[in-house]
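Here the complex is missing a single protein chain, while all its other protein chains stay put.
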Amino acid sequence: MRFFAIGGYNEVGKNMSAVEVNGEVVICDMGVQVDKLIEIEGGGDEYRKTSTHKLVQLGVLPDDKVLHGKKVVAIVIGHAHLDHCDAVPRLAERYRCPIIGTPYTCEVIKRVVRDEDVPHIRKHVQPLNAGEVAVLSRNFEVELVNMTHSIPQSALVALHTSEGTVVYLNDYKLDNTPTLGEKPDYKRIKELGKNGVKILVIESVRAGEPGHTPSEMVAKVMVKDTLRKAYEQRRGLVVASTFASHIARLKAIIESNKGERKIAMLGRSLMEYVEPAREMRLLETDEIVIMAKKRRGVAAALEKISRSKDDWLVITTGHQGEPKAVLSRMARQEHAFKFGKDDQVIFSSDVVPVPINMANRSELQRLLKNQGVRIFDGVHVSGHAKREDDRDMIRMLQPEMIFPSHGDKEKLLALASLAEEEGYKIGHTVRVLHNGAIVDR
Amino acid sequence: MRFFAIGGYNEVGKNMSAVEVNGEVVICDMGVQVDKLIEIEGGGDEYRKTSTHKLVQLGVLPDDKVLHGKKVVAIVIGHAHLDHCDAVPRLAERYRCPIIGTPYTCEVIKRVVRDEDVPHIRKHVQPLNAGEVAVLSRNFEVELVNMTHSIPQSALVALHTSEGTVVYLNDYKLDNTPTLGEKPDYKRIKELGKNGVKILVIESVRAGEPGHTPSEMVAKVMVKDTLRKAYEQRRGLVVASTFASHIARLKAIIESNKGERKIAMLGRSLMEYVEPAREMRLLETDEIVIMAKKRRGVAAALEKISRSKDDWLVITTGHQGEPKAVLSRMARQEHAFKFGKDDQVIFSSDVVPVPINMANRSELQRLLKNQGVRIFDGVHVSGHAKREDDRDMIRMLQPEMIFPSHGDKEKLLALASLAEEEGYKIGHTVRVLHNGAIVDR
Amino acid sequence: MRFFAIGGYNEVGKNMSAVEVNGEVVICDMGVQVDKLIEIEGGGDEYRKTSTHKLVQLGVLPDDKVLHGKKVVAIVIGHAHLDHCDAVPRLAERYRCPIIGTPYTCEVIKRVVRDEDVPHIRKHVQPLNAGEVAVLSRNFEVELVNMTHSIPQSALVALHTSEGTVVYLNDYKLDNTPTLGEKPDYKRIKELGKNGVKILVIESVRAGEPGHTPSEMVAKVMVKDTLRKAYEQRRGLVVASTFASHIARLKAIIESNKGERKIAMLGRSLMEYVEPAREMRLLETDEIVIMAKKRRGVAAALEKISRSKDDWLVITTGHQGEPKAVLSRMARQEHAFKFGKDDQVIFSSDVVPVPINMANRSELQRLLKNQGVRIFDGVHVSGHAKREDDRDMIRMLQPEMIFPSHGDKEKLLALASLAEEEGYKIGHTVRVLHNGAIVDR
Partner (left out) sequence: MRFFAIGGYNEVGKNMSAVEVNGEVVICDMGVQVDKLIEIEGGGDEYRKTSTHKLVQLGVLPDDKVLHGKKVVAIVIGHAHLDHCDAVPRLAERYRCPIIGTPYTCEVIKRVVRDEDVPHIRKHVQPLNAGEVAVLSRNFEVELVNMTHSIPQSALVALHTSEGTVVYLNDYKLDNTPTLGEKPDYKRIKELGKNGVKILVIESVRAGEPGHTPSEMVAKVMVKDTLRKAYEQRRGLVVASTFASHIARLKAIIESNKGERKIAMLGRSLMEYVEPAREMRLLETDEIVIMAKKRRGVAAALEKISRSKDDWLVITTGHQGEPKAVLSRMARQEHAFKFGKDDQVIFSSDVVPVPINMANRSELQRLLKNQGVRIFDGVHVSGHAKREDDRDMIRMLQPEMIFPSHGDKEKLLALASLAEEEGYKIGHTVRVLHNGAIVDR
């Protein structure tokens, strides 16, 4: 068995790994580096116009050259976040193989490829339910196991090969009281552990932080509390912004509204995730009076809203201060809309700690504050496992070997150091890889 | 009207203020500096043996000399935390006047005076329910208004005088979904505002932190989540430690147990608060099999527990790493008890950020880790209002003048700066006082 | 006497204040908000094309509307940093009055107005030596007193008026072993104090930081040490970047070279400050073989340098990661130049802590690291006074009243809080102003 660390081993972002057995390859994830994407998009329609080759060079896309010419039998996507699936429109075509994920993941991918003008890739997309197994080839079966994260239908990927099982767990949290979907399939996870796991690829984003990650239930309580306090003021617009893909959070926001205000949902990227969620009945959207994703629709909506601010809850994009997102445009008064002293903005997110986000978000908050807006930040809990969750997971799976993924060296080492606490040896049974590394087992 | 800033204007701790009208005085709070108390107690029975004069000099007790000889008509205690009431045994006697608080507050004070060998002070203690008013003298009426904090029956104190109303709000949070007691009495607070507030004394502990303080409901969800995950491991002792006075938190811990393990509650200071809570039916304690407060009882309990660790949940003192608390003694193996690899400790608290606590707590965690204990820290939300809560409060009360209290200069200035955002002027309508300051209005 | 707080009372940047006596006005400083300037310039030639009105609205320029129509008798510039003088080309013309500063300050202003196509303003520029006094009008005399900062010929401005003396001290440090120019004129400062100072306007940039700011001598030792270590490696290019206006630092870099490598100085903004310094014999530039400020010249220089990297020391702009600076262009390989494993970059600066700089600088360092460049950061000491320097200054000047300047509210309050330690009262003898505030004395 040969393992390829392709992306996400030098950085948080652009996840991509591959496993080769007897000349057949399965790819896990195909993501982009989102912060670099935002920088490029800052200047307009740049991303589309830039060649794939150039995007690889710029570090926006993972460098999959080492796989070119190989017999790839499937691409498996663990969940539908952009840093796990958004390179599909650029890189998948070459491999002419099935693209496998849970139904919701597949729906998002279909939209992504449509939006980037490679709609013919859609025909390769094949949904597989969590809890089910698909035979991929002579050497590979893929199994998806239900997992919790910050997007619907996240899955642990188990690749059962003729040379043993590889578990790909990138990203996850252990949420025993999820507000959307089921809790992790502990029973199956423990069975995998008993049957033997050869390699565990596991995210390291928060492996250096102590304790457990709190349940999404905590965020739900905080969202409700903050929104209801905002409503008590009775006057002014209330805006809530969160990750477009965080359907559970959107659900919490909408439910906290209790039908009191009319809801407008504004922003292209929100629709990307909300539409499939609505279609698959993961999100109840009856209270949403306006849904607008294109600039013209957003402008019209904001004009309408500005005539009776006290009646509206706006759910929108822009929590990272992205200059082109709706919230930033509102703050810059690019639409027929002006913030005022009675308006309130709730950020149901944290700031993803890369400098471009910090700069953008800081500028956004400055603009909002100057217009007298009251700001509520950090109404949020993370979707990434912390140190003790990782320990639980390692104890359940008891892998022979661990490859920390999804982080820079410091993060990978944090997970490796945890593995040492659990009896593994750095350099031997736990390996700190870098993009481009190849390991034979 | 003359206002005396006596304690808590240079530091977080030893709160004490007083209002004088026509030669009559009412004192609000009479607290100690808890971190210094712990330092002194570190050496044994020091505190008792040290004279009141010396304790004032050392900064453990507030310096109330300025009030000596004055006609004090009442001491009103807002809630039963030590930094608000624990100087009563040392300083109250001189004033020979009623000591007023909510029923729970009064019960704790009675125990405090008994433990410090001044039981005769008990006869001065006079409970007053939140929502009620008592006439104190020709010039003073006192009203207690239901408030939320991190101890039962906290109250906003309104002193109605012949020269206007003083509101003393130290400490509080705005919890709309409390897990014990009722939410703040917003209706009455707004009425006070409408009728006119001359001076608002308001805590500043977290006035520099943005947003709202989350509800205790959030802590309840986290406690349950962490405890249930700890139980899932099935083996080993589970220990939870929190503030002895935080009855709502203790309730969350006990309820999360769902009758699954036997509960032992160990530690003198816990009893100080739990016993009155049980008597007043604020806390259901049927699942608590052992309650031990003296050293001998604790030792016996731990010996018993060590024989079947898997069956026990221990709730105990020591979350700040206090060297003399039960948890520290357990960690130092002073009892017939040894921690082992399967044991887990949950700190349902934050570390009060003074150096002595940080040093103590760090030493405790080091000891626990060396014995292989799994640690869960920060399963907690604060009991102190943050910036936007303070803003809501100022808007509801619309005081003529604001005195930030309970903090060092930096904290007082944070509240003052918020007040400026709301239209007040530092040095004029918001005043940054220091211990010993006197203001005439 | 009437005092106008025009710019630099809500932010670090765009300093501008004014004093009115009997209908005559003197303006102190006329600066821009540099970080916003950089943001705007990010898109190209934007700044020039944007109207003054719009730049005021965007917060790039101070809003001096309140002075329009008044009889301004002089504009005094304390030193030649952009946040103190770069609004002159935009705002000065209206006032048709002398623009006064030390000779070096005046030389820089002349270049600034030439570059921004208002060369006729030059004729208003009138140098005044430190240590000298000029009569401005019936009501005003201006005196410049030698001070130390991070640019040559900084001055404390003393406005002697018929209603008392105003001292404008923005910015400064107390450097007793400066490496360029003389130490502060303590004798005269103490005299001013003895004669009576009505108002002291004093910078607050680092007033919250304890201790003294170290002498520039410390930076000189560090620069030499780092550069000599870089040279010891013998191979590869060495690049040093610092503030273009920091002539003392450039002097340290050039002297540390000891004639060993050829020096190229690249970048437009460097020339702005170096040329007058050379002409005034403040900086010896004989070892500088190439000086290039335009894009074409820089490109040619870099092509030449890239053929024998081991022989060159490049001094250049870009220490804040400004995307259009030479260093950023080099890192992005926009010129016929490639960094390699043996190259070293020394940042003789700190990152001015605003988000846009942090994002830019972080991106620059990432690019450099990816190309294998060894980076030496923070070879620097600050040019701004710290808390104990401010205390010394207040004790020497003994002003009746203090207005902290050059900072957001937090910084102004830090200085105010220091003043309280020295016996002043916030709201009375020390005032925390905001842009637009007017104070009558």
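For clarity, chains are labelled A, B and C in written order, and residue numbers in each chain start from 1.
Rule of thumb we're sticking to: a contact is a pair of C-beta atoms (placed from the backbone, for glycine too) under 8 Å apart; a residue touches a chain by one contact, two chains touch by 3 or more.
All figures in this text were calculated on a predicted structure; none of them were measured in a lab.
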item	value
Touching the absent chain when the full complex is considered, from C:58, C:134 or C:217	C:217
Touching the absent chain when the full complex is considered, from B:66, B:133, B:336 or B:359	B:359
Chain not shown, touching residues in chain A	409-410, 413, 417, 420, 425-428, 432
Residue numbers in chain C that touch the chain omitted from display	174, 176-177, 210-212, 214-215, 217-218, 221-222, 225-226, 228-229, 374-379, 388, 391-392
Missing-chain contacts mapped onto chain B	355-356, 358-363
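What we mean here is this: only the chains that are shown with their structure count from here on.
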item	value
Most centrally placed chain - per-chain CA mean versus overall CA mean	A
Chain centre separation in whole Å, for chain C relative to chain B (CA means)	49
Chain centre separation (chain A, chain C; CA means) in Å	44
Residues of chain C engaged with two or more neighbouring chains	none
